[in-house]
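Structure first, commentary second.
Apart from one protein chain that is not included, each protein chain of the complex appears where it belongs.
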């Protein structure tokens, strides 16, 4: 991607063109949430101006038109990640998708669902495996599932270099393992985990694999069918879409056997006062009025990404990632969390400035118009493992310029001197 | 509200100004979902163009600005329904709010939460009471909660005239009752339930009251503190807001004692691999990246409603409701579901055209540009009780004109003749 | 107001079928107690399928009984019950008249033709010679939201046949 192309792309993002504290904004927080191009906002507005109506249950012209675009959005997103339409369930965010599966499993464990749901029953003796690298959203729901069912939570350790300990993983995954939950790309150390290897290990012991694709779906060409994971989640707001929409992917045969999670309108066939019967997936998991305009906007975001080309975005972000990593590694007193130069990564780097708290680092950068994330990035266990409580993270996207990264590096280099930290 | 004022209001709603099947659209399906004024769309767009960022966890200028508007939205919505800010939890829709409480109670029943959570434990012998009038969203989650905990589900019957049997209610509510779930206004028969009486009955036996305010929050001045209900839910999309946002209200002391429902990022204080500690409400119940722009847009919708005046909207819709009810009552072969002329109602009427299936009625109306809802409106038990499987529902809002209601009535009168149904 | 569009959609044939509903029975209890949907009674292989249109709640249950096997098998018995709009009810009635007594191969060919017509969004002119009363549903193809209604009994029929493969 040429500099010109990046600049052209930036024109589609009004929010990027503003001054912050007198400096042009350098938005390096796309790992937390990305920005929306005009076309996404327009897709949503067009929906409200032309065809807003309740989907799937209206019989009038508007309702039909709304249902059509809503389901077309599902098809678009399904195609984007190598899934079939009935394997895509809308959620509010990735977090809700993790909870959906965890609660569906606990419902199965309580004997809800039909006979086929029994395959998801968990009880004492069963094991759920996560990694020390997980975002809280792909950790706490599994802790809670373990608490609800009596299953044991185990975890694959992170090595001092910030990668997963695959040797330990091979030991930890065993015939008692029912599910492995793992992130595709880390939101802290920026590396891409060897999902193929982990899927092979897990499937060899008949465990299901739940993939947190929050940091991969936006940044690389994701093919869930090829990865052969059983479930996956990602969030719209991290991939040029609006807030309030996320996606759960589940293999069709699994979703078909799972008991519902949220219940209510639009997910039933027949209801009487005592009991209800439920629709097939994905509707079974979509209770109440759906995030219609958000799904449509997410499809528009996916169109924008596809049009730009996920391969090219991936390559561009690899460049930005290297630039970041090389840059921070050259600053005295700044420690990069996780693997260093040369390791494949997304466009993201988290650092610790010795002697200066991340919040102060963030403030100093913000004063120069540079927006980064500071704190534990919802990954307290990983930070602890790496020996810090908080870090400063810069993260890029297709609209990030080399200049922005360079500015970040320049101002970061001034932090320790300003705070009077001896080198 | 004068005709001129209604016409002025309509100018704020672009979607209303279109032809459907060659006729000007008469949108009489606001009970399913309402339309968005320009100001609401603009509020959302402004957010994305000026300050989109992750809230509550970012330390940069944009993140702070986003957090401020997001929390200001909560304050606006809280004030609109007579609640305090920490009593307002964002959800995707009303349905999710019902599930939130139902799952929090089952978590408490499984021993999760702290000592204070024990007050929400349910087990065999406990009773949950709903009414036969409920929308599936305020019925099935309670059925499922009963299934999960062993509690018994009981129900307050609907009388042949479509109102609740209060005599029976007084019998049914007893010291074993833990919760009464009831709708404020019916989405089928259009009547407003005597919540004061029901709250008195429930509180007398120490049962909690869960109010479905989906059909009241948009249409009348709602004061939850004055009603003294313990929980309430409503949806943004029914009150001029976008899809993807709903509200759960809970009395502060109840929310404070409830275990979390969805878990993940942004709702914790400290996390290690084994366990997590949770924030106070409302954050405890808001896991993952929130529906930020949707909350802001909902606050803008609430501003629009407040500016127009809920008292005036209520009065206007009472007029429209009477017009509907008087009109349909005068058409031979058309049966109004629920109480007739003279009974206080929201601007909504559901009818059965003898001998013609509701779907055909809807099609006939749609051909004339009139958008109504046909089917069971997610209230199968109520339809069954009233002796029909489906009905045709016209529902109004502040932008509805008398003419639209009259057109509906005129075309409705032609249905039976067209389908050759003898009168 | 009773526009010609409405008359095109609700052709008299459709309204008539909806009213008389050939082959409809009040109830079709499950074929067996254990939720199996096939059985063989007196040499007739029976199968049954229940379909619901989730948009509006219309329901149709179709039971077929075949004699013979393979493509030569004959639709010897046919019965249905249901509740729904005039389009779905008329369609079930027409289905009854169309497939009763035909071979499985013939009825499947008819099903394909019917589906093709309905999905054509008004572009296929139906051959009345071949389709008979089913041709009256051509107008439905211009109402994509109603295609499901017209297809509902046919889908139930198809699903029942599939179980007897």
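A, B and C are the chain letters, set down in written order, and residue numbers restart from 1 in every chain.
The working rule: a contact is a pair of C-beta atoms (placed from the backbone, for glycine too) under 8 Å apart; a residue touches a chain by one contact, two chains touch by 3 or more.
Source: prediction; values computed, not measured.
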| item | value |
| --- | --- |
| Interface partners of the hidden chain - shown chains only, full complex considered | A, B |
| Sole residue of A:281, A:347 or A:375 that reaches the chain not shown, by the stated touch rule | A:375 |
| Omitted-chain contact residue, chosen from B:3, B:167 or B:269 | B:269 |
| Absent-chain contact - pick from A:86, A:363 or A:401 | A:363 |
| Residues in chain B touching the chain absent from view | 56-59, 64, 68, 269-270, 279, 283 |
| Where the missing chain touches chain A, by residue | 21, 356-360, 363-364, 367-368, 374-376, 380, 389-390, 410-411, 414, 417-420 |
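In this text, only the chains that are shown with their structure count from here on.
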| item | value |
| --- | --- |
| Centre distance in Å when chain B and chain C are each reduced to the mean of their C-alpha atoms | 38 |
| Chain centre separation (chain A, chain B; CA means) in Å | 30 |
| Multi-chain contact residues (two or more partners), chain C | 55-56 |
| Touching two or more other chains - residues of chain A | 57-59, 270 |
